[in-house]
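Sharing a structure with you now.
Excluded from the complex is one protein chain; the other protein chains are retained at their positions.
For clarity, chains are labelled A, B and C in written order, and residue numbers in each chain start from 1.
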Amino acid sequence: MTGRLGYFACAAALLALLVATVAAARVDLGPLSTTVALAIAGVKAALVILYFMHVRRGPRLIWLYAAGGFLWLALLITLVWADVTTRAPNL
Amino acid sequence: MAGAVDGLFWFLAALSAALSVLIFGLLIAFAIRYRRRAPGERAGVARIPLGLELAWTFIPLGIVLAIFGWGAELFIRQLTPPPGAMTVYALGRQWMWEVQHLGGRREINELHVPTGRPVRLIMTSEDVIHSFFVPAFRVKRDVLPGRYTTLWFDAVRAGEYHLFCAEYCGTKHSAMIGRIVALPPEAFGTWLARDEGDAGQPLATAGERLFGALSCTTCHGRDDTRGPSLNGLFGRAVRLRDGSVTTADEGYLRESILQPAAKVSAGFRDEMPPYQGRLSELQVLQLIAYIQTLGAAAPP
Amino acid sequence: MNRDAHAHQFDTAEQQDAAARLGMWTFLLTEVLLFGGILTGYAIYRAEHGDAFTAGSARLDFWLGFINTAILIASSLTMALGVHAAEHRRHRLLMFFLAATMLLGAAFLGIKAIEYAHKIHERLLPGPLFAPAAPGARRLELFFSFYFALTGMHALHMLIGIAILAVLLVMVARRPDAPSIHRRIEVTGLYWHFVDIVWIFLFPLLYLLGPAGPAR
Partner (left out) sequence: MTDADADAETDTGTATTAATVTTDAAGAKSYLNAGFGVTSWLLTRDHKRIGILFLVTLTLFFFVGGLFAVLMRIELLTPPGEIFQSETYNKLFTMHGVIMIFFFLIPSIPTVLGNFLIPIMIGARDLAFPRLNLLSWYVFVAGGLFTLAAVVAGGVDTGWTFYTPYSSVYANSRVVLAGVGVFISGFSSILTGLNFLTTIHTMRAPGLTWFRLPLFVWSIYATSIIMVLGTPVITITLVLLLLERTLQIGFFNPSLGGDPVLFQHLFWFYSHPAVYIMILPGMGVISELIAAFTRKRVVGYPFIAFSSIAIAVLGFLVWGHHMFVAGQSVYAGMVFSLLSFLVAVPSGIKVFNWTATLYKGSVSFQTPMLYAFGFIGLFTIGGLTGLFLAAMGLDIHVHDTYFVVAHFHYIMVGGMVMAFLGGIHFWWPKITGKLYPEGWGRLSALIIFVGFNLTFFPQFILGYLGMPRRYHAYPEELQILNVLSTAGASILGVGYVIPLIYLFWSMRYGRTAGANPWAAQGLEWQVPSPPPVDNFETRPTVTDEAYAYPMRGDPAVQEGMRKTTEMPP
């Protein structure tokens, strides 16, 4: 029943990270605060994907699929971002 | 500019023609030479050397990169108005073009310009997206609601040219057309000075009056008081509260009038009321024209 | 054991399992981009109207969001345990965990409904009814457009998830030894965890903008 213990450990880690993200938000990190919050969220998502969704012991193809969506979303946001943040006000 | 655009166009046309002839020629030649002569005929063994595969991968890559550079260089030139360009404002609206000259003359679906002097348009839309397109000058730029876009051209020869709306904008999209009338400089001067019943006050004068009527002077005075002084502001670099630096061009002024909270100058509080919904696009243009004149009078 | 039974187009049950798993992962791929479309808009506008979005975030009830995050993490745990129980053919345990997951999901939606009611009461529902008076209200409205779009889309996914769990619960109760049960539970588990992941990102993005959030 190690599998079950693993699930409990994972959930505990997720709750700990939830508290951590709240603690980090209480501290004024300036522009970094969003980065920190998203980084913690990324770790939490990775935990869920790897343990709850069994990707850790899944074939490589599943790793690719699990990463692919996020990669593509990053691509979409990055390229739109590249437009919006580099528009000269008047062009 | 039109000549430079055509240069690239005809280069690409020639390149396309050459490549098409090559490919079609090979297709036809191979098809005839290797046509099936007997029903059961088999194909021959032909090895394509890897070098050939790589050649038709990397040679086209080089060619397209060169075209990219050419097109990009051209694009930058098309977006950068030469110094000394004459500024004209254009408003797009379903389904007409309204043009406002600095001196106060207003035109509908027509734009008079002098030959030999670059003209820079500052454009915005009051409703949907339009696009200002003059095929003869090879210029086109979308006209968006809620922000300014610009475009410049240089009418070399006097004459009349088509003006089209190129971005679909509703029922009478294809009727949102007009003409550009390019006049020799003297004739243009005469035209500009004439009043055909459309001339209002010069934009800056109207702007000054509006500036007073809206009590802008309460905060924006000769010196930085409650709000930053606007003297000599236009075209200058402005430091913002969040530490970034922007240029005080038309787009910045427009945004700062309508949505002052978006970019607050360093050292000031965000307390100016937003004028979005309270000023027409024309009134904003008048204020901007007035603020530009403040530059000249400013002490160094 | 009829565990080896498989649909006619497959050769083996393992092949069918692999296909079902891959199919669900592909579906989740599309889901990432479905939420991604709204998230892109949110990211762009947040960069443009940072102050208004921070102000909007401050008007959300941080503690309700916090509790809901904890609830969803717990529901992911029960779901994972349910999948585990299904693998080991422990049907009673499986039914217990399915029911627990559904209950936690329903609790999440209940809290979400309370939040929505508050926001509507405060006239923060975007559209013609939106009525705060402060300057910059239009941008605040933009924040709430995205708040409702993102959380609404998420809540819809929760609803669908609960409905699927309900169907599975009935199926397990009726035919606990049906050959396809473990596969269905596993695939549904993937979906449920994904919906959890979406919320893991939505919580900091919506509730934790700037120091205003948890301080209240």
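The rule is short, and it goes like this: contacts are C-beta pairs under 8 Å (C-beta built on N, C-alpha and C of every residue); 3 or more make two chains touch, one makes a residue touch a chain.
No experiment lies behind these values; they were computed from the predicted model shown.
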Omitted chain: which shown chains does it touch? A, B, C
Which is it among B:170, B:185 or B:273 that touches the chain not included here? B:170
Touch residues of chain A, complete complex, unshown partner: 61, 68-69, 72, 75-76, 79-80, 82-88, 91
Spell out the interface residues on chain B facing the chain that's missing from view. 4-5, 8-9, 12, 15-16, 19-20, 23-24, 26-27, 30-31, 34-36, 39-46, 48, 52-53, 56-57, 60-61, 64-65, 67-68, 70-79, 94, 127-129, 131, 133, 135-136, 138-142, 144-147, 149, 162, 164-175, 259, 276-277
At which residues does chain C meet the chain that is not included here? 7-11, 15, 18-19, 22-23, 26-27, 29-38, 40-41, 44-45, 48-49, 52, 126-128, 138-139, 141-142, 145-146, 148-149, 153
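The rule is simple: only the chains that are shown with their structure count from here on.
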Could you work out how far the Cα centre of chain B sits from that of chain C, in whole Å? 44
Chain A and chain C, separation of their C-alpha mean positions in angstrom: 15
Do you know which chain B residues sit against two or more other chains? none
Multi-partner residues in chain C (2 or more other chains touched) are 48
Listed in rising order, the residues of chain C that touch chain B in the complex are 48-49, 51-52, 135-136, 138-139
Per the touch rule above, chain B residues touching chain C in the complex are 259, 261-262, 270, 273-274, 276
Listed in rising order, the residues of chain C that touch chain A in the complex are 21-22, 25-26, 28-33, 36-37, 39-40, 43-44, 47-48, 66, 69-70, 73-74, 76-77, 79-81, 84, 189-190, 193-194, 196-197, 200-201, 203-205, 208-211, 213-215
